[in-house]
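Sharing a structure below in structure tokens format, with a few things to ask.
One protein chain omitted, others in place.
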Amino acid sequence: MALEHADVLRAAHLARLGMDDEEAARYLDDLGRILEMVDQLQALDTQGVAPLAHPLDATQRLRADEVTESDQRETFQRCAPAVENGLYLVPRVVE
Amino acid sequence: MHDKTLTELAAALSAGEFSSRELTEHLLARIERHDGELNSFITVTAEQALEAADQADAARAQGEAGPLTGLPLALKDIFCTRGVKTSAGSRMLDNFVSPYDATVVEKLAAAGTVSLGKTNMDEFAMGSSNENSFYGPVKNPWDLAAVPGGSSGGSAAAVAAGLVPAAMGTDTGGSIRQPSAFCGLTGLKPTYGRVSRYGMIAYASSLDQAGPMARSAADCALLLGAIAGHDLRDSTSVARGVPDYTEELDAPLSGLKIGLPREYFGDGLSPEVEGAVREAIGVFETLGATVREVSLPHTPYAIPAYYVIAPAEASSNLSRFDGVRFGYRCEAPADLIDLYKRSRAEGFGEEVKRRILIGTHTLSEGFFDAYYKKAQQVRRLIRQDFLDAFDEVDVLMGPASPTPAFDLGANKDPVSMYLQDIYTIAVNLAGIPGISVPAGFTGGRSTGGRPTGGRPIGLQILGTHFAEARLLNVAHQFQQATDWHLRRPGIIEETA
């Protein structure tokens, strides 16, 4: 499955990585070869094999519905780039 | 005192030969002296370390010392540490002071250990040479022209150089075992789920696992006991008792069945590495083990499967670094999309972006089945290979890496860099434990005489799920019969 320039730009946009055409061209070569290596998987017949998401066949443990966390806003917002009145600030979001 | 094992230091502290504060001061001075060149630490927490050392000494005076009390350690900079910068080797988190402790950090502190600081690493644990760090490459103490391996390269170099007796690493595709091999250390990747991942900055959640890097298997046993166990904050951690890993270290190896995976001795394996590994296996035979060849037929698919699964998980795990709540934010964003795109483009390094792009692409509509689902199916086949092998043998042995440490800057091509992890990656896909132990040096194998220097070579030993005690026992017995793990690089000896 050959990778194209537009695929790189599309992935960069989906991943919100700023990238101009020149950079995309640079990545295209490396990514193309990585995918070529990955494409070796296609040679293997995996029909009927169940996908394995976790290495152990474990199941989800549930926690009791209890409030265990208290307000740590001040601590958490110390590492925030921009806050005001307890809110995280971002450039205006247009709906 | 800086060339001693953790076990020896524990005995010395206990015998009152020196205090934890003296030991800590000594090591901090060594870091000061040597780390400018090695670059193994990102952050040295001298003040907190001395405070913790004093507390440890006080506890000892009160008769409240445990087996790890007062022992200095270092933490890969991927473990969130309250009040300390936790960067994951990335510009993205250069300004991030963690507001909380990882479970591993909490447990080590509770055991009375003294953290000297946070070690350098490939950015977000993506790399095999430690050349992908925002904080610059780390040098291998055995040969300053060589890489220390990665991604836990700072941890490996710091321990090898005698700056700290042991360090914590993480291993997603070999990131504990390969740098341990490159730096002449013993490094253990536990079974997936054995050690909590809470507070460990995620690279690939279904593969990541923390473990110790130290100077002997006995040291690893001591540390694993302290960090292992069920954590209610990590759904993937396993509710299973933690044995005393030091207890079985001395069990004899007679009757041990060793399997040599045919696929781990093929093309691309350096003759020097193969020679050292085969010689080590000979040692096990003299200890009463039997050796046979086995096959892990899906080995060639491990790297392709890994480079679908790990980047896919990473692309999603790294979405939280968006410049909104913490971490790097670009200057004067024009609008929201600009904030995202520039913060992430400027905050992440090249290799991280490469993997985010791969993961984003392979998860995209129309590609999911061909890549992600396929890779997960292959993952099951790879795990089955190991389970089948462990029906026949107790442990598997082979090289930890196809070559010894390579030169800094020698490996520019990402794909050939990825292929370096051929012997370690399948282990993470299968979730089984693996340990790397020193087994020789380049240019100086122990054909009866002393080594002539060179770079370390690592033997990898693999066991089935939760067989850590067995692996540590096997490694320890090897270290009773050999002295590779006792060799120290010149940087230690010149000041020892």
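Going in written order, the chains are labelled A and B, and every chain counts its residues from 1.
In this text, contacts are C-beta pairs under 8 Å (C-beta built on N, C-alpha and C of every residue); 3 or more make two chains touch, one makes a residue touch a chain.
FYI, contacts and distances are computed from a predicted model.
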item: Undisplayed chain, where the name is taken from the UniProt record, one of "Sarcosine oxidase subunit alpha", "Aspartyl/glutamyl-tRNA(Asn/Gln) amidotransferase subunit B", "Transketolase, C-terminal subunit" or "Spermidine/putrescine transport system ATP-binding protein"; value: "Aspartyl/glutamyl-tRNA(Asn/Gln) amidotransferase subunit B"
item: Selected from B:Gln55, B:Asn95, B:Ser235 or B:Ser270 as touching the chain missing from the view; value: B:Ser235
item: Option from B:Ser19, B:Thr69, B:Thr86 or B:Thr464 whose C-beta touches the chain left out; value: B:Thr86
item: Of B:Leu9, B:Leu363 or B:Ala475, the residue in touch with the unshown chain; value: B:Leu363
item: Contact set of chain A toward the excluded chain (per top definition); value: 14, 16, 53-54, 58-69, 71-73, 76-77, 82, 84-93, 95
item: Where the unshown chain meets chain B, residue by residue; value: 79-80, 86, 88, 93, 96, 98-100, 102, 197-202, 204-206, 232-236, 312-313, 315-316, 318-322, 324-327, 336, 340, 360, 363-365, 368, 372
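FYI, only the chains that are shown with their structure count from here on.
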item: Chain A-chain B separation of Cα centroids, rounded to whole Å; value: 24
item: Contact set on chain B toward chain A in their complex; value: 95-97, 99, 191-193, 206, 232, 235-236, 238-239, 298, 300-301, 303-305, 307-308, 315, 319, 322-327, 329, 333-342, 344-346, 348, 353-354, 356-358, 360-362, 364, 367, 370-371, 373-381, 383, 414-415, 418, 428-432, 465
item: Contact set on chain A toward chain B in their complex; value: 1, 3, 7-8, 10-12, 14-19, 27, 30-31, 33-35, 37-42, 44, 46, 49-56, 58, 60-61, 63, 72, 75-76, 78-82, 88, 90-93
